Structures are given as C-alpha cells and as structure tokens.
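Contents: one structure, followed by commentary.
Here the complex is missing one protein chain, while the rest keep their positions.
Now for chain A:
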Amino acid sequence: MDLQIALLLGQDGIVNGAIYGLMAVALVLVFSVTRVIFIPQGEFVAFGALTMAMMQTGKVPTTLWLLLVVALMSLAADVWRTWRGETVNWGATCLWSVVVPVAAAVLALLVQPSALMLQALTTLCIVTPLGPLMYRLVYRPIADASVLLLLIVSVAMHGVMVGLGLLFFGAEGSRTPAFSEAQFQLGDLSISGQSLVVVGVALLLVLLLYAFFEGSMVGKALRATAINRVGARLVGVPTALAGDVSFALAALIGAVSGLLIAPLTTIYYDTGFLIGLKGFVAAIVAGLASYPLALAGALLVGLLEAFSSFWASAYKEVLVFTLIIPVLWWRSRSSHHVEEDES
C-alpha cells in the first residue's frame, strides 16, 4: 500500500463515515429521548433515496400513498382519543397528519418537480412525517414499556418497512444523479464534488442540531426529557411531543442521508438496514449517549470498513461488526451498571 491508496481509502472511509455518523446521531437522539432503540432508522435512508429515484423516472412516488394512509390512520387515532376524553395536542396532530402530507401531495402530484433541489424537498416532505406518524401509531401507546419491549417492536417495524420497501420499489436498485459533478485535484488525490457535498451537508446538519439543542426552547425540552423524563414532565415538558420531534428529526436525518448516498452507490429496498446497523455500531461506541463520541465512532467504522475492504474484502463486515465486542467489554468495565429506573 502506498500513500495514494491510503489517501483514497481514507477519503472513502470519511465519506461513508459521515453517513454512518448521521445515522448514529439519529439513533442516539431517539434513544435518549424515547428509550427506543430505533432499528428501522436505515429504512428511512432507502425510502429517501428510492423516493427520489422514482420521481426522477417520472413516476409518482408510491411512498406518498403510504404517507397519506398512515396520516389518516394517525388522525383517526387522535379523534378516537379525544372521544375517549384524553387530551390531544391538535397543533402537532394538524402539522404531521394534515399540513405536511398535504404539502407533499401537492408537490408530488401537482408540481411534479423536475429540478433536483425541488425533488429533494418533495422527498423530505414525504419521508420526514413518516417518523412522527410511526411514533404516534406504534410507540406512543407503549411509551412507558421496557426498553426490551420497545426494541422488539423496533425489530418488527424494521420487518414491516423492508417488506413495504420491496412492495413499493421492487427488488432491483436505483441510483440518482449527483448534486455536484465537480472534480478537484489535490496533489495526487482527486476529490469528487459529491463527496464534498456529503461531508459538508453532514457537518452542517450536525451544527444545526447543536444550535437547535443549545438555543431553541424545543431543543432544550428534548434535552430535559433525555436527561430525566419524569422530571421533565413535572416541570411541564410534554414528553409525547418530545417523542414526535425526535422521530421527525430521525426521519429527516435518514432521508437526507439517503439523498446524499444515492448518487454514490446503488440503493436497494433493503440497503438501509446495513447502513443503519453500522450507524448503530458507532452509536454503541458512544454508549448511546454522547453525540461527539458517536460521530467519532462513525468515522472509525467508516475508516475500518474502507481499509478492511482493501486488505481482506471477504471479511469486511466481520471486522466492522467485531468492533462492537471490545467496545462493549471496555464499556462494561468502565461504567457501573444502572438498573432501569423507569418501569
């Protein structure tokens, strides 16, 4: 291996690591706020990428129908809850069940965008509300269940979403055109514009999330919920709303990752699972708690993957997923086990 190969592999590792980093951030976010280990996170990547690809072939993305059906189901659930005398936050319900789905339908059916950026926006409008709607339909009724039960439900949701993906997009994969066709020459190294877009957008998204958590009221409420759910509820933070927001952010991050990675590789209905799983390894490195550590873990996973694909391509996945064992061993030694305190 000479320096040039090492640089090329490093570049590949950083680009993939950026995507895994976004996955890891979303997983940490959802887990710390709702205690859900969100296995279907990767499916949003595939849904985002393939929705975009479908629009580019001139078809109305089939995910739109899923969104409309799920929105109606969620609306019906809230009407039923009101009828039973529970309090329903109609502002949030209107936003996720009516406003965004209608906007998505208008964009996809009437505007039928041909410009790349508008297509990306439509994709985000279709995929993002799927997150909060999934939370409302599936996780909210069991919000106080144990982490294990939430995990089992997540695994089931993963199975459902992969099956729907096969139904919507078929077994064969798709690619989308790059956001940037530019090529930069840096000494021996050529850097594609798309890889800069990936790293740039990932960094931007992370900075925006940082600003959101530090600066905004909703962000602070999310942090409060993450630190102590009961305490947050006592001081008046609506924790169900926090679930909505964290799932919306997770779906948004997933869809953006899908848009970023679709020009780099072929995406299939089931590609998302492996991407999400590698993000999960990174999140585990961070103990499902720390955002900066999750990003560092993602970079580690990306680089490890790139270099092991060069040295021992047949054992690449083995090497990446084996990483989790020493990390867990070290974590179990350096932190004392706390029994789950909310049950």
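FYI, a contact is a pair of C-beta atoms (placed from the backbone, for glycine too) under 8 Å apart; a residue touches a chain by one contact, two chains touch by 3 or more; residues count from 1.
We adopt the following convention: contacts and distances are computed from a predicted model.
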Listed names "Copper-exporting P-type ATPase", "PadR family transcriptional regulator", "Hydrogenase expression/formation protein HypE" or "ABC transporter substrate-binding protein", matching UniProt entry of the absent chain: "ABC transporter substrate-binding protein"
Which residue of A:110, A:171, A:217 or A:325 touches the chain not shown here: A:171
Touching the absent chain when the full complex is considered, from A:275, A:299 or A:323: A:275
Touch residues of chain A, complete complex, unshown partner: 5, 8-9, 12, 15-16, 19, 171-175, 261, 264-268, 270-271, 273-275, 305-311, 313-314, 316-317
